[in-house]
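Right, I'll just put the structure down here and ask away after.
After this line comes chain A, so read on.
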Amino acid sequence: MSLEAWIPLLVLCSSLLPGLMIFGLDESRVRLRTTLNLGGALTKLALVGVMFWGVSQGIEYEVRISFLPGLDLALRAGPLALLFLVLSSLLWLVTTIYAIGYLEGSPHRSRFFGFFSLCVTATVGVAMAADLLTFLLFYELLTLATYPLVVHRGTEVARRAGQVYLAYTIGGGALMLFGIVWLYTLTGTLEFTPLGFVSELDPTTHPALILIFIFLITGLGVKAALVPLHVWLPMAMVAPAPVSALLHAVAVVKAGAFGIVRVVYEVFGVEFSAGLGVTLPLAVLASITILYGSLRALFQDDLKRRLAFSTVSQVSYIVLGVAIASPIATVGGLVHLIHQGLMKITLFFCAGNLAETLGVHKVSEMNGAGQRMPWTMVAFTVGAFGMIGAPPVAGFITKWYLGLGALDAGQHWVLLVLATSSLLNAAYFLPILHAAWFREPPAQWPAERSLGRGETSRALLWPPIITAVAALLAGLLASLPFSPLEWARFIAEREFRPL
Partner candidate 1 sequence: MTPAIIYALTGLGLFVLGLYALIMRAHLLRKILGFNVMGSGVFLVLAGLGQRTPMGGPDPVPQAMVITGIVVAVAATALALSLMLRVVAATGRARLPDPHHD
Partner candidate 2 sequence: MDKTKRDLRTAGEEDLDARQERSVQGLTRLVVASLLAVVFVGLALVILALPTEAPGLADQVDAALVDTGVTHPVTAVLLDFRGYDTLLEMVVLLLALAGVWSLAEGSPRTDHRPGVMLDRLTRLYAPLMLMIAGYLLWVGSTAPGGAFQAGAVLGAAGVVLTLTGWRLPRRLAGWPLRLLLVSGVLVFIAAGLVGLGFDRVWLDYPPPWSGALILLIETVASVAIGVTLAALFLGGHPEQTP
Partner candidate 3 sequence: MEPSALVRELFAWAHADAAGLMASVLALPVLVPLLGALFAFVMRRWAAAIGLVTLLALLATVLLLIPWLLGAGAQGLAVGGWGAPLGVDLYADGLSLAMLLMTAVVGLGISLYAHSYFRADPIREQAFWPLWLLLLTALNALFLSRDLFNLYVTLEILGLSAVALTALAGGAKALVGAMRYLLVSLLGSLAYLLGIALLYHAYATVDLALLAARIDAAPATWAALALMSAGLILKTALFPLHFWLPPAHASAAAPVSAALSALVIKGSYYLLVRIWLELVQVQSDGVATFLGLLGAGAVLWGSIQALVQTRLKLLIAYSTVAQIGYLFLAFPLAAGTGGLAWSGALYLALSHALAKAAMFLAAGNLLRFGGHDRIADLDRVVQRLPLSMAAFALAGVSIIGLPPSGGFIGKWLLLEAALSTGRWGWGIVIMLGGVLAATYVFKVVGFAFTQAEHPHQAQRVPATMEWVAFALAVAAVLLGFLVAQPLMLLEIGDPFAAHVGGMGP
């Protein structure tokens, strides 16, 4: 095998092997565990960096193992894969640091970090999967690896949340499997190809293709939390904060959204999908999700639940960008994969900090939080403005491109959705910011703890600051080469037939 084939495997192993080793570690071996965790995360980041450079030079990294007769398991790192890979490996490093700080002294950390690593392994597998079968394999692995994290606390509420999570994801996985096998019996291949691989099929198969599309999108929509498949996501908030970050920004919902990107562009081909007439319903569904999520978020007092519904809404921007079926909207959708990740993880880190340091879980308890924890709340503010879509934070870029794309495709109603959504975003974030910065802090916080010399421990403080800065930079420097936006453009060019 050539070096190009080894690197994708090494990327997988850089989290898989530490994960497996951590399972075997005794609870007290904190230092070794931390070393394994951070070593794996850094190695992965370095490897992904190498691939990033290589892919920009036109190298494709690929490895295949024969699996079923006529079907291989294949990993390939192309431009689209890299988009997700860079995001997940970067955020994994940050989340690992945060999790080490967050879980300090709590029980069952070996189990936690073991599954944490498996989770990321599955995510990078999802990113690099070169065909639907490999994709499904890692997609299901992701389900399995996140389950123990969701029920980690071992309470009755956690167990219930886990059951709901599984019911949705396994059901979705089953639908996907059904669709994939059906597709395979029609095409004899499952390999992701730019412009898709089904357009040559006989027109008599088109009704079947529409059904397959529905099955696949439903299966993926569960993880991407499309309404009405989003129910599990707010329930899963019982998990520890790093897990929320993982679910919402690094791995799970992203895997769903990324899968939808793959299916629309590289299975069906976006123009062929539009021809089948399946993109418009998808765009409508995404719009409904965007509005519904925002509306629900408005009425949540629990901070994490409010953020969770915000995720429901925000992830659908990606789907919307895909479904508008215009090159410009595609850029907006793809770039939001990164942007939403950076902004949402910032918000969850901050929410975790408030909960850990002050015992604040509710929006109504946040009065004056900015005075007690200024850095945390600065990061939170950046994330919140990004979500609203205020320039110059990254979120603005997304909405700008989505809007342009909608105009380009002649779907003016999307503008209305975007505007309404932005208003709603503002409506549920601005009161928080107002309360945190301009209201008087209470005489006593619900459960204040002293963690380190600053406002909280360093392992908890630095991750949100880093990601907030990244979200800011992604917006400010969007026109530089290798910015998320430029990379998304690079991909979008491949996914549309040259005119």
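As a selection rule, all candidates are chains of the complex that A comes from, given by their letters.
Just so it is clear, a residue touches a chain if its C-beta (ideal position, glycine included) is under 8 Å from a C-beta of that chain, and two chains touch if they have at least 3 such contacts; residues count from 1.
These numbers were taken from a predicted model, which means no experiment stands behind them.
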Touching chain A in this complex, which is it: 1, 2 or 3? 3
Considering the complex alone, what residue numbers of chain A touch candidate 3? 23, 66-69, 107-108, 111, 133, 136-137, 140-141, 143-144, 147-148, 151-152, 154-156, 158-159, 162-163, 166-167, 170-171, 173-175, 177-178, 181-182, 184-185
